[in-house]
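Complex shown without one protein chain; remaining protein chains in place.
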Amino acid sequence: MPGRPGLRIGLIGAGFMGKAHAIGFATARTAFDLPMDIELRTVADITEEAAAAAAGKFGFARWTGDWRTMVRDPEIDLIDITAPNALHREMALAAIAAGKHVYCEKPLATNVPDAREMADAAEARGVKTQVGFNYLCNPVLRLAKEMIAAGELGRIRSYRGLHCEDYMADPGSPFGFRHEPEGGGALADIGSHALATAEFLLGPVAEVMGDCATVIAERPDGRGGRRRVEVDDIARAFLRFESGATGSVEASWVATGRKMQHDFEVYGSEGSLAFSQERLNELRFYSAADAPGRRGFRRIEAAPEHPPYGNFCVAPGHQIGFNDLKAIEVAGFVDALAGLGPEPFGFRGGLRIQTLVEAIRRSSAERRWIGASTR
Amino acid sequence: MPGRPGLRIGLIGAGFMGKAHAIGFATARTAFDLPMDIELRTVADITEEAAAAAAGKFGFARWTGDWRTMVRDPEIDLIDITAPNALHREMALAAIAAGKHVYCEKPLATNVPDAREMADAAEARGVKTQVGFNYLCNPVLRLAKEMIAAGELGRIRSYRGLHCEDYMADPGSPFGFRHEPEGGGALADIGSHALATAEFLLGPVAEVMGDCATVIAERPDGRGGRRRVEVDDIARAFLRFESGATGSVEASWVATGRKMQHDFEVYGSEGSLAFSQERLNELRFYSAADAPGRRGFRRIEAAPEHPPYGNFCVAPGHQIGFNDLKAIEVAGFVDALAGLGPEPFGFRGGLRIQTLVEAIRRSSAERRWIGASTR
Amino acid sequence: MPGRPGLRIGLIGAGFMGKAHAIGFATARTAFDLPMDIELRTVADITEEAAAAAAGKFGFARWTGDWRTMVRDPEIDLIDITAPNALHREMALAAIAAGKHVYCEKPLATNVPDAREMADAAEARGVKTQVGFNYLCNPVLRLAKEMIAAGELGRIRSYRGLHCEDYMADPGSPFGFRHEPEGGGALADIGSHALATAEFLLGPVAEVMGDCATVIAERPDGRGGRRRVEVDDIARAFLRFESGATGSVEASWVATGRKMQHDFEVYGSEGSLAFSQERLNELRFYSAADAPGRRGFRRIEAAPEHPPYGNFCVAPGHQIGFNDLKAIEVAGFVDALAGLGPEPFGFRGGLRIQTLVEAIRRSSAERRWIGASTR
Partner (left out) sequence: MPGRPGLRIGLIGAGFMGKAHAIGFATARTAFDLPMDIELRTVADITEEAAAAAAGKFGFARWTGDWRTMVRDPEIDLIDITAPNALHREMALAAIAAGKHVYCEKPLATNVPDAREMADAAEARGVKTQVGFNYLCNPVLRLAKEMIAAGELGRIRSYRGLHCEDYMADPGSPFGFRHEPEGGGALADIGSHALATAEFLLGPVAEVMGDCATVIAERPDGRGGRRRVEVDDIARAFLRFESGATGSVEASWVATGRKMQHDFEVYGSEGSLAFSQERLNELRFYSAADAPGRRGFRRIEAAPEHPPYGNFCVAPGHQIGFNDLKAIEVAGFVDALAGLGPEPFGFRGGLRIQTLVEAIRRSSAERRWIGASTR
């Protein structure tokens, strides 16, 4: 679209999430009428060679093995961080210092002080930020939030959220950065998604009671030995919301057979919702207002009535995929950068999730309820 | 079957559960080769008239408005109690004192001391007992237990159980015996089922952390006024099993839209199970031993391979119903009475569930973990 | 219920369906307020011994190895036939001649002339009849019929019905009466159910186009040899209804993995229904009258609002089973016998289904459309 301002991207990291972001950029440009013109300027990876390969594949014009140089490049507007979690802080702070907007994969940081430092720095410098809680971008989650806000379920009474997968179910899978005592564990890795969804739908949590368990006590250290695991494989929490509703979340990365059980159920006085990310294009809705004898959970399929589904397909029920959620995330952030709306989920939001994660972890360790109110 | 000893039944209560028991007796007689000949001798209800009507409908030979007389009738072998919970203790103790076997609807009692007194009395008198946790009688629950015991799931790591319905979701539904401070609440009423299933499958719970919430603070008192409700509408608990597995249960009677969400998921190192009472004839099984690229939760439909399904139908997938679970419960107790097996779920089991219910309730009130080990 | 007239039953056959009928009688007596008092008078089987055993198990007062004598017994009011299909005609005609009401398992007969003779004989003699198309007794099928009749789906445009199972999928399963050239085949055995449901819901079929296929050309003859199979293993038909709607049915007994795929979908101008007997307590309903963005197939669970579900359970969603459908069938016929309603599905209905089966079979052989109108 001639005349649109440009948005020059510098991507750090070309792994699983780096590719998802690259597809997200490519799709967002085509599917949305973006107010800015995304330019894939530079990709940085651990080596020049890896970066060069990524540039070719993902369509970046330049590449580098040195992210530190890239974040200071005056021809880059936005730094996109998909590197390992422990590096997020340093990278983001450098980018912020250079006046760049920052798009960072979740979790924002490995601890609350780091996350707070990052959020404070961005606000102080006046740059805009985004953390990659992409499940929130799902059109049917937005529908759920809208229905709750509009009172279609009546007064909300109860919530149950999950995020269970099985990618760490095998005791033979080696100790990695996700098992590091600081920042590691199923709760931080995927429970964070469950917490983000819970607050997205029901508003702030006031108090938590956690129960974390380590199921696989040791893992191969990749050097022929074994290393003790201290972080949680399974984490559960009771939640008291500021609204008065009660609920729970559960995270597990040892849930054999589950690949994407990011699910929730919300019960209100007049209706209920049920969702599973296993069928991410469907929302189930029970309305007590339906006629007697005709009530039941109805399966609403994502359709153009549920923005921004229509940006992907004008026909209902054709379904979007995981990478499309990233494209929606990108489009929302670009709108914010162009001044068309608030940051969808900025560093302040990432800090909030980290705060909840640590409250649950501490609650579990101390075996008592912990306050987590935003008030 | 000529020559079988007789089992003369005296039923107390002819409401919802009284009828379910009557259908259960009728079906059990026909579907099973029972070792004893069930005779529907006498039914007792609040009035002579109600009892007479029930006798005609349910096929009892006699009726009475006075259960106290009935429990002493020398021509009755078994007293079956489906009266309101608060009466269970007095009725059961009277029946035990008269040397009768006792079949009592759940919950066994409204508090632990009463339940213990009942269990002790039955054992002291040498009579046999049964508490009506009929969901355990489901052929696919038996299959689940057998698969777990046989190691088909590997080492069990995690459990999640529910029992959610919506029969108290309407704030206009009046205060009743289920709301009485002693013995009332969703946890006691239906959470007890979730707890029974949890221990049935994974063995004893060692420790609980509860979270109970009252959602509807007042209900009509049926006399034009309103009465304060103190019992839980929603109850959640973390569970630590003696085996080391961790888990949770949730009970709610305000889960709008849910009619029979007695569900569980069990995750082991080699496989998993998922069940919903909403489709009580199905068990979902994921096996990590399936070939790569061919794995997935498989829907096992109840079939003659899953006893005692075959007593109802020789063809697979034809499905049994709720009342058939009662027939299985009856058949199991009759076998025990004939000395062919242990009591499937006697008063000692009912006491155990009551103990767990109270531990969870106390844990919630005191906001701390409570031990509940059987050791 | 004192004072009710008696209905004395003589049952022929004590196999799979004989037991289902026995359970049906027992349950119907308890679950329904029947206008007549069912008495299980006599059971007849091939031998005196088999009949004696069945009498003990099923609760019949008497037994016999000679059905011919039984059908003339003046102390019997109703003859219930669950013997092999080829015997239905002789047994039913004898019972009718003796002035008995007749309850006959489906299919009514092995050919149209026999079925017509039976229907004519019953009407001439003035006795009442019932054929066992029990799937029609399902509360949610009744709901479906009622919704269609009330116009909740608008004008009906399209129908698709199935009845697929896999009990003949194994080429090693021997040649039996279901493979006999006359009266055999998947179409007659289970396609008849699919046809009964189609007409139950949409009214009479006017014209059919059939396609029958034999998949397993030979089966063991049980005597060490093999026998050629001529009947269909799979049958499909296009249907033109008298109403103008079009549709199809399919029957297969070689559908590996299917145990009870008696399914249908009905599409109207304003809404649709979908049903699967695999979940016999659920009906899916899509209404175009729902609000935009909130439409979807809703899962209606069987509940007391859907008679006669409430006869089995006062709580919704607790579910009835296969044998309960037989109990409903019994109750409907007893009502008819007491003059409280029309015969739910008499011999005239059984003849109709046989007529459709043969029209489809002939259509397939002649590779052309065949009229089957009732006009």
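Read from first to last, the chains carry the letters A, B and C; within each, the first residue is number 1.
Going forward, contacts are C-beta pairs under 8 Å (C-beta built on N, C-alpha and C of every residue); 3 or more make two chains touch, one makes a residue touch a chain.
Just so we're clear, the structure is a prediction, and the values are computed from it rather than from any experiment.
*Asks:* Out of C:Phe297, C:Phe322 or C:Phe347, point to the residue that touches the absent chain in the complete complex.
*Replies:* C:Phe297
*Asks:* In the complete assembly, which of B:Arg68, B:Arg155 or B:Arg298 touches the absent chain?
*Replies:* Counting the whole complex, the residue in contact with the absent chain is B:Arg298.
*Asks:* Where the complex has a chain not shown, which of C:Thr47, C:Thr69 or C:Ser269 is the residue touching it?
*Replies:* In the full complex, the listed residue that touches the missing chain is C:Ser269.
*Asks:* For the chain not shown, which residue from B:His306, B:Arg348 or B:Arg361 touches it across the whole complex?
*Replies:* Residue touching the absent chain, from the options given: B:His306.
*Asks:* For subunit A, which residues lie in contact with the unshown chain of the complex?
*Replies:* Subunit A touches the chain not shown through residues 1-2, 16, 19-20, 22-23, 26-27, 29-31, 33, 53, 56-59, 165, 167, 258-260, 278-281, 301, 303, 312-324.
*Asks:* Can you name the residues of subunit C that touch the chain not displayed here?
*Replies:* 153-154, 157-158, 160, 169, 171, 209, 211, 213, 215, 233-234, 236, 238, 246, 248, 250, 252, 254-258, 267-272, 286, 288, 295-297, 367-369
*Asks:* Across the whole complex, list the residues on subunit B that are touched by the chain not included here.
*Replies:* Considering the whole complex, subunit B reaches the absent chain at 143, 284-287, 290, 292-301, 303, 305-306.
Following the convention adopted for this analysis, only the chains that are shown with their structure count from here on.
*Asks:* Of all the other chains, whose mean CA position lies farthest from subunit B?
*Replies:* A
*Asks:* Mind pulling the subunit B residues that touch 2 or more other chains?
*Replies:* Subunit B, residues with two or more chain partners: 258.
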